[in-house]
Every structure is written in C-alpha cells, then in structure tokens.
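Note that one protein chain is taken out, while the other chains of the complex remain in position.
Lettered A, B and C in written order, each chain numbered from 1.
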Amino acid sequence: MEKEKHHIVPYRVYFYILLALITMTFMSIGLVHINLGGYSVLGALIFSTIKSTLVLTWFMHLKFDEPFLRIMVVFVILVFAALLFITYLDYFFR
Amino acid sequence: MYILSNTVNASNFVSGVDKAFLLIMGISFVFLIGLTFTMLYFMYKYNNKKNPIATQIKGSNTLEVIWTVIPTILVLIMFYYGWAGWAPMRKAPKDTFNIKVTGRMWNYLFEYENGKKTDTLFVPMDKAVKLKLVSLDVIHGFFIPAFRIKEDVVPGREKMAWFIPQREGLFELFCTVYCGMNHSYMGSTVKVMPQPKFDAWYIDTIKHVSVAVDSPTATGQRIMKNIGCFACHTVDGTKLIGPTFKGIYGSKVVIQTNGQEHEVTADDAYIKRSIYDPNADIVKGFNKGLMQPYTGLLSEGDVQQITAYLKSLK
Amino acid sequence: MQTAVPILHEVSYLEYKGKYKGLFSWILSTDHKRIGLMYMYAMMTFFLIGVMLGLAMKLELIAPGRTIMGPQTYNALFTVHGVIMIFMIVIPGLPAVFGNFMLPIMIGAKDVAFPKLNLLSWYIYMTGSILVICSVLFGNGIPDTGWTFYAPYSFKTGTNLLPAIFGAFVLGFASILTGLNFIVTIHRMRCPGMTWLKMPLFAWSLYGTAWIQLLATPVVGITLVLVALERIFGIGVFDPALGGDPVLYQHLFWIYSHPAVYVMILPAMGAISEIIPTFSQKHIFGYKAIVASTIAIAFVGYFVWGHHMFTSGMSGTAQYTFSILTFIVAIPSAIKVFNWISTMHKGSINPDIPFLWAISFIFVFMIGGFSGLVLGALATNVYVHDTAFVVAHFHFIVFGGVGFAFFGAIHYWYPKMFGRMYDKAWAKIGWAFFFVGFLTLYSPMFYLGMMGMPRRYYDYLPEFHAANILSTLGSWVMAFGLLIIIINLFRSAKNGAIAPMNPWNGKTLEWTVPSPPPTENFEDIPVYGEKDGPYEY
Partner (left out) sequence: MENVTQHSEPHYDPEASKLGMWLFIFTELLLFGGLFIVYSIYRFLNPVAFQLAGEELNVVIGAINTIILLVSSMTIAMSTTALQQKNKKLTLFLLIVTVVLALVFLVNKYFEWGTKFHHGIWPGSPHLINDMSKGEILFFGLYFVMTGLHALHIIIGMIFILVALKRVQKGTVNADRPSLLENAGLYWHLVDLIWIFLFPLFYLIH
C-alpha cells in the first residue's frame, strides 16, 4: 500500500473538465429561457447532476480511488434520495 | 381496562382497534413466555456444573430461514389488522353532523352549525359526527380514549376526525400533544345523548343564558374563567405565562411595539387592544405569539365586563 | 538500567506517566482507554442528574394534583430529563465508553485512527453537555418543550431554549466525529488476518452505529439550527403563520431521532453478543446472521421515522408505508434474539453477573420490542400514541435495553478496565433490586397508557392513581438497586481483588492483554491465522 504511487492527473485534463462545467452552466442558464414548463426544474437538475458527477470523478479523484469509496459515495447519495422519496410519500399524496 | 370493559363499542372504531390490539398482544405473549422459558431452561439444563463442556455449534441456515420467515409472516398479519382497524378512520361518510373544534392554549371550543358554542362536546348517539380541527397557536392533540380516536390539531391546517358514538354517557377527552404549561388540564368531556335528547339540547338556546349574578364584576370573572384567561394570568401578583392582572388597571406598562419600547397606561382602550390584538404590543419580559387574538370569541360587551373586573383587582 | 525497559512497557494505561501530571494526564491524554473512562465519569455525573429528575417526576405523579411542584416545573423536568438521557447518555453511551475503550483492543490496534480527534470529540461532548446544563441554570426559565422540541411551541415558549438546542447540536458533532473515527479505525486498523467476517460482533455493531451517526446526525443538526434561527429571526420555515409547516419539522426531527434509537440499541446488542458466547463458552450461533441483521437494522431503521407521526396528519400512503417498514425493521431484532438464545443451547453456562444482566436484557428488550409492535400497527398506534404506553415502551427498550446492556458490559469488562474484580454478591443483590424495581416502575405505565392516560401529564384523573403509586414505589426500589451497584463498582476500583487477565475465559483479543491493558495495548500487533476467530472455543 505504501508503495502505491498516486495517479497524477495532467493539468490539461482539469482544464477540459472546467470547460465542460462552464459550458453546462451556460446551457442550464439558457435552458431557463426556453419555456419548458414543469420540465425546466428537471432540466436544471439533470445538468447539475452531470456537473457534480464530473466534479466527483475528476476533481475529487474518485476515478483513481479504491472502488469502495465510489460505492460509499453512491450509497450515501442513494440514502439521501430515499429520504427525499419517502418524505414525498407524505406531501405528494396529502 | 378500556380495552376490555366499559367502552366496548363506545364508537364504531373500537372493535377494529381492539382486535388489532389483542392479536398483537396475543402473539407477543406467546413469544415472550416461550422464549423466556427456553432461556431459563437452557440456563438450568446447560449450567456449567451439569454440562462442563460446551458443544460447539456455529449455526444453521435452516433455522435462520425459519426464524426469518415466520416472524415476517406474523408481522405482516399484524400490519394487516392494524391497517384494517385504521383505514375507516380516514374517510368520513357523506352525511355527517359537523362540529368545529378550536384548540388553543389550553382549552377546546366546540362550535355547532347553528352557532352554539360549548366547552364540552355534545354529540348525538348513532350518528356520524365529523369534527373540523383547527388550532390557533401550537399543536394540540385531540384524543377520546373511549372512541379510540386521536388526531393532532395542527395550526395552519384544517384536520378532520370522525366517529359514530354508540353508547350513551360521559367520556373523557384529552389533549395529547404537549402544548405548554397547562397541557395536562386541557381536557374536557364528551357527552353522548340519544338523538331526541340531543335535539332538545341542540335547539334550546335559552338555557345557556347565565343565571343572575350578584356583584357587578362577577360576569367579567365568569367570562374569563370560561374562556381560560387564568391559564396564563393570575390575579394574585404572580407571573405565569402572561403578566398578572393584579393592579393592572391604571398602572404604567412598558411595552414593545415593533421592537420599540415605550410606556403606556393600562386603560380601557389598552386592555381592549391587548385582548383583540395582543401581538401588536408586547409587554416587556414576555414573548410574542403566546396569547392569541380573541376577536370573534369575545364581544365588545364581554370585553367591557372583563375590564370592569380588572378594575376591581387592586 | 537496560532491564527496566520491558517492564516499563507493561505499565498499565492507568499508571502510565506521560508528559503531564495528575488531572492533565487525563484531560490531555489521547489514549483511547483514558478517553473512554473520561466519557464514563462525565456520563455518570450527568446520568445521576437525569435519574434525580426522573425520581422527582415520579414523586410528583404519586398523587393527582399538586404534590411537590407546579406544572411548569414538571414540564421542565421531563424536558431536561429527556434531553440529558437521550442526547447525553444513551446516544453516546456505549460507543463512547466501551467503543472507545474496547474497539481498538478488540481489533488488535494500538489506538483509534485519529487519537487527537478522539480527544477533541470528548471536549465537544463536554461543551455540549455544559450548554445543556446552562439552559437550566441561567436565563428566564428552564426549557419546557419535551426532548422533541416540536415546532411551533419550541419557538413560542418564553423559556431559555436556545442553549439547550445549541447544546444538542454540539453534542451531535461529538457523535459524528466519534462515528467517523470508528469507521476509519475499522477500515484501516484491523490486525493482519482479521477479515471483516472475523471481526467481533461488538465491533460490527459499532460499525453499523457509526454509519447512522454519520448520516443521520447532520439532519437533526440543521433542523435544530433552523429552529434556533426561527426563534431569533423568525425566518418562517416551521411557523405556520409565515407559511411554514410544523409537520415538516417532525419529519426532519425523526429522520434523525428514529435512527438514533438504533444508535442506542445496536452497540447494546453488540455487547450482549459478546457476553452470551463467553458465558456459554460456545461459539456464537449464526455469526453471519447477526452481522447481517446489524446492517439491516442500521439501514432499514433509516426509513421508518414516520411511525412517530401517525396522528400528525401525514398522507395515508405515507402512513401505511411507514407502518410496514416499521414491522420489517423488527425482524432483524427477532433474528438476533433467536440467535442469542440458540447460543445458550448446549453451552456450558456460567450464570455469573454479566450473564444475568444479559438475559434480563433479552427479557426486557422483548417486552419493549413487542410494545413497539403495538405502536407500529396503525390502528393501535392511533390509540396509544402519546400516552403512557409510549413512555413504557421506550423506557423498557431504551433503558431496559441500553441501560441493562450498559450494566452488563460494565460488569463484563470491569476486570479488564480496572484490573480488579468487584464484589459479586453485592453485584447480584444490586441487580435483583434493580430488575424488580424496573418492572414495578414501568409495567404500570403500559396499563396507564391502555387506559388512556396521555404522556407529559402533570396531573391525571383519580382513576389512574393506584397504578401511579405502584410505579413510584418501583422507582425507589430501582434507585436503591442502582445505588448498590454504583457503590460496589466504585469501591472495588480501589479495594477489589486483583483480576486475572482473562477471568471469564473469553476469546476476543481484549482478553489476551494484561488487565488493565498497557498504554499501547499490544507489544506486538496480534495476527489472526486461518483458524483464529473471536469465538473459537
């Protein structure tokens, strides 16, 4: 374990990720101006999800970390989603 | 025990609830007694004096499956009975006798469709009664044990509870959600009367006019007692939730209006304002939002009576 | 003086002289064992306060009407009693005391992963506790909301609630950091050869607990912050007058506080899972099933919070979903009970005092659990919700469960922790009083609840008088038992007979080190071979 070298990510990669993130930010702002009705929240959230996945995998190195960290992250996100879902079982059906 | 005795069929929900109760308790007792005795028996049989060498057994998949599946089935049965006893509580029939229940610290007020107001709940027997539950301040709980109904009374929302009383008599009514100092006194009674008797009571408005009173301030005092002012205020100088009424009339009171502090004299207008719009001026050292406006509950005449009474408190 | 070196290595953690002297050698120590003891002493102190408040409440309830205090005092009492017991005693209880002390030793490590963080958690814990106590001592009035701080009453009351809320928030942080520390310790510091499935069950239970602490505590943290902001600024999130929904507060509160009850019970079950095999001299029955049920309780326990809110006006869909999930979470508990009892089968049982605590744990836990089933069914919950029945349920299971397990654990590990043995005869007498007192104290509350007596009631109808007298009498018997137990333990720490390394013939790693353990626990980190395991008799 001690010997294991850290994966060094080249600067270039980080820069591309940033470009992708910024592009998506503008796209989600643009999305607001197209009238999608109820779907605009969904659109914005989809963009946010993609963006955060990028941040998690590249900026936060999950891609190069041990798999159990990835499993934990997914697990925590699922737990949160389940909390939200169950809370909605109340509010949605009231 | 309520479950077993005098409240049998006091309302339409009793049998459903009690069935679930007995079922769960029954299964539980079987397990409790069985497992406890097994435990004690093992302790006796496999005592290290009798059985100095233990037999190493690491587990058994068959047993694990058995004692996962059987309890699962049992709890699903419990769930079903729980659900079956509860489901009817959620939907009231169409044709009901409606009463509005207003909870506030620390009493319930019942308003009938003909405008009658009481602090005891009067209901006709064998008729579906639907309660509209509203709260003016904090959450209260509306609980009639004999009828097996309970519903929280949440401010900002209108809740519903319904039942068919099936037994004549008086029953207890409690507030179950903690709501401040006199939570345990926020109870009342339910009086179930056969339809003809109830009707007679319902149309009779004369009976409620108060009997003649001797002293001129007694009416004010009676009004205040009935509506529950003394839950928060005393007349002997001690401070409860609100300031004391002792010597209040004509005294100088430091109040806060929108955060600014100033002093006023407690006169008729001030007292009226304190009752109708208590949160406009807050007496220094007390909290906003505890006392609720009594607009609509106390008429101008009532307030005059109250003021007269307050004047007398030297 | 070369020869002195190996002997000095054996200096126990109690005598070890580090950089600091006296008190400072404790409060600045990063040794997990000293920190564990410091938690224990702090908790004992707070616990005694909590017990006094409980006894005072029972005294008040001995007769209807006013006996020794006014309603406002009573309301303050159960609030402070609840806050102290829940947030300061049973939630941190077993993990902070025995988890800290035993976890590293049981998995063959020299300390936890972050010893400094561990000490910091203790300070945070103390800060939070002192804040809670401050809310009692200063300001205009003792908090009176109940430990649940339900909105909107919690921002209407004129009492000194802010320090209590803030204290609970800070205590949450201590709990999170402890959990974090344990997870990392378990992941990184198990001794060579100890695979996940060779870990002692107590360590497994701490692992499950730690995840709950980590993922649930922040939710109540932010909720309490919102209540505080609501009180200070009136931001409106839970105030119906400003558009908020008080029921949402309850959702958020119970999202934490239900899992929190499993934070309490899991380590308790873990301790029982250690005691039973040791005293039966037998491999635990169904190791994997117990591990799986620990994880299942931790996970499913996350999604049942709504069973505290069946009358609050949730949608019907939410109600029966929560009811069914509640029943499902009862099954892993059932599995554990069956496995414990099967472990005794064909064992060679030594009915010593820790074992007595363990079987009385199982007994009261079953009663508490079964009353939980009554509460989990919709129809019956509507009837007994917010009555004395609930009070009986959670005292049976929180206090009967966690409290009994705590006493079981302390009698089990005491010789290891202090290197001395307590007086067993007195320990048994104390246990007997405690057990009898316990049943007399709380059983009548089931009856009262079924009669319809609401909880948090200062005054009650005359019909309820007899049961309340019985209950009050029970509280005295139990307190007497407690007194015997505590005095016995305290005296023996100085005067007890010197304890051997492995008085109960246990097989987990803590029994392979001297009693009390040296500062570094192990001279050489132990190694598990193919055949080794925590329960290999």
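Everything that follows uses one rule, which is that contacts are C-beta pairs under 8 Å (C-beta built on N, C-alpha and C of every residue); 3 or more make two chains touch, one makes a residue touch a chain.
All figures in this text were calculated on a predicted structure; none of them were measured in a lab.
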Where the missing chain makes contact, among the chains that are shown: A, C
Contact residue for the chain not shown (choose from C:121, C:217, C:294 or C:371): C:217
Contacting the left-out chain in the complete assembly, out of C:64, C:115 or C:193: C:115
For chain C, residues in touch with the removed chain: 1, 4-5, 8-9, 11, 16-18, 30-31, 110-111, 113-115, 117, 176, 179-181, 183-184, 187-189, 214-219, 221-223, 225-226, 229, 233-237, 242-245, 248, 251-252, 255, 518-520
Footprint left on chain A by the chain that the document does not show: 1, 6, 8-11, 14-15, 17-18, 21-22, 25-26, 28-29, 31-33, 40-41, 44-45, 47-48, 51-52, 55-56, 58-61, 65-66, 69, 72-73, 76-77, 80, 83-84, 87-88, 91-92
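One rule holds in what follows: only the chains that are shown with their structure count from here on.
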Where chain B and chain C are represented by their mean Cα positions, the distance between them in whole Å: 32
Between chain A and chain B, centroid-to-centroid distance (C-alpha), Å: 47
Centroid spacing, where centroids are CA-atom means, of chain A and chain C in whole angstrom: 37
Of all residues in chain C, the ones touching two or more other chains: 247, 313, 316
For the chain C and chain B complex, residues of the former touching the latter: 71-72, 75, 140, 144-146, 150, 152-153, 155-158, 240-241, 244-247, 280-283, 285-289, 311-313, 316, 319-320, 323-324, 327-328, 330-331, 334-335, 337-339, 341-342, 344-351, 359, 362-363, 366-367, 370, 373-374, 376-383, 385-387, 447, 450-452, 454-461, 537
Of all residues in chain A, those that touch chain C in their complex: 76, 79, 82-83, 86-87, 89-94
Touching residues (chain side chain B, partner chain C) in the complex: 1-3, 13, 16-17, 20-21, 24-25, 28, 31-32, 35-36, 38-40, 42-43, 46-48, 51-60, 63-64, 67-68, 71-72, 75-76, 78-79, 81-86, 89-90, 137-139, 141, 143, 145-146, 148-152, 154-157, 159, 172, 174-185, 240-241, 285-287, 289-290
